[in-house]
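Some chains omitted; the rest stay in position.
Chain naming follows the written order as A and B, and within any one chain the residues start at number 1.
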Amino acid sequence: MLKKKELTQTMAVATLLTLAYGGVAYAQSEADAISGPDTAYVLNTMLFLIGGFLVMWMAAGFAMLEAGMVRTKNVSMQCTKNIALFSVAGIAYWAVGYNLMYDGVDGGYLGSFTPKDIPATDADKGSYTAASDWFFQMVFCATAASIVSGTVAERIKLWPFLIFVVVLCGFIYPIQGAWKWGAGWLASGADTSWIKTVAGAEFQDFAGSTLVHSTGGWAALVGAILLGARAGKYGPNGQINPMPGSNVPLATLGTFILWLGWFGFNGGSQLAIGSIGDASAVSKIFMNTNLAAAGGVVAAIILTQLFYGKVDITMALNGALAGLVSITAEPLTPSPLWSIAVGAVGGVIVVFTVPLLDKMRIDDVVGAIPVHLLAGIWGTMIVPASNSDASFLAQAIGVGSIAAFVIVTSLVVWTILKFTIGLRPTEEQEAAGLDQAEIGLEAYPEFGSGSQRI
Amino acid sequence: MKLITAIIKPFKLDEVRAALTELGLEGMTVSEVKGYGRQKGHTEIYRGAEYAVNFLPKIKIEVAVADDAAEKAVGAITSSAHTGQIGDGKIFVSSIDSTVRIRTGETDDAAL
């Protein structure tokens, strides 16, 4: 962060001023005084807290999107999975995830296997508070888990899913995260570092197109393959049986929530707002993030209109999210126009790859693989086009190495679960719906076929 | 007594009801059904995959009437539910052995 330098003079002045006339200032207000450096510290912390609660809100967005995209008989289960995953993700990321990702990685592959503890308020050093940092990083981790739940919906039992979430948030996500955000081997800034020597730049992933979204996407993809498709989804001789989501407005609400949360996701990833440069950066990120989402929607509605003669709202919603994922790897350097373009390509990816996955008989209930995995790769690989500090090779190395790691580790975990407690409910249970099988409460008990009024 | 069962297009319900009340038939039971027949459904595309919606929303009307009132009633329904478009629906007339009005215990014609 080079703005460091610029500001030191300014700061000197500021301090002087406080020295000289601080007293006068006092006459103006009885609030505790705060000095220049502390102000930046507080502002950075507020960025994390505000950005963090916006990203936390994304958990509700995923819940609503998924509740709207699954069939009625699995809606209560999907709601349960979402509130439960956000809970276990938070605990796992405190118990081991955070320190595994950030504690002394130092150019290496992982940090320490220790729970995160928080210094006393008066010993809380750095550019922001320790707890605000944990909070902000935790909600990112939970996002990766939310991505998985959407893809494997309607056919996975609750407990094996939650166990996977524990491993994902406690180990898989933090380890690959350490490589870049933990200042590991993909990041290390020294010009002599392996990545720079080999690729001429470190791996760039501003807010996590790869670290968060592709990671969740890979885990979801592996899970979907091991699980197999929902019963009846694919007929003999390549027939595909659509299973329309049960509640379009809920899915729309979920998408709007995610869109809103993304301002915290990308904006907060600037990690600081306590200076003109940072404030300007965060603002530009807000603008680019919104334009990319808009580009994704517009691309999706135009393409579905052209191809199918009607606008597919579920594609439009996926398009918005794909646009957001695409810009996430680099929301700062692009021009507004470039942001629209990057997002629009995300929308295009959705429209083309959603049917493709069906052809491959990979059953992705909410379209999380096109949105988070494929658009995430696109967004990451296109960074060098707008950011001269990135190199295609470095991006490829990052995308590839993280892909390899997440695929292998999640494959191991999914497989163990499959052959121990098992992933899928029985056929009858799946037919009756997971709500009846594992939750015992219909989502809409008074209407729909299961009406309990009779 | 006869039980007249008519399958009609939903938006015709009010007209049919009006026609029947005109005949002094002020009781009926209505339910939502799905119909399959000559009138073909439509195909939709969801996330790139095509699927057919074969069953179309229809309304089913059941009216119990005295034997002599049946013919008129059928006529009234036929004309009021008619659009000439495929899918207008059907009317089935069958016999009822007996009828009871639960409130009063009255039976047969008196119960209608």
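Basically, contacts are C-beta pairs under 8 Å (C-beta built on N, C-alpha and C of every residue); 3 or more make two chains touch, one makes a residue touch a chain.
Only a predicted model underlies this, so the values are computations on that prediction, with no experimental measurement involved.
Visitor: What stoichiometry, expressed in the displayed chain labels, describes the complete complex in this file?
Guide: Full-complex copy numbers, labelled as displayed: A x3, B x3.
We take it that only the chains that are shown with their structure count from here on.
Visitor: Using the average of all C-alpha atoms in each chain as its centre, how far is it in Å between subunit A and subunit B?
Guide: 53
Visitor: Would you pull the subunit A residues touching subunit B in the complex into a rising list?
Guide: Against subunit B, the touching part of subunit A is residues 240-242, 244, 308, 310, 312, 314-315, 351, 354-355, 358, 367.
Visitor: Considering only the defined contacts, which subunit B positions touch subunit A in the complex?
Guide: Listed in rising order, the residues are 44-51.
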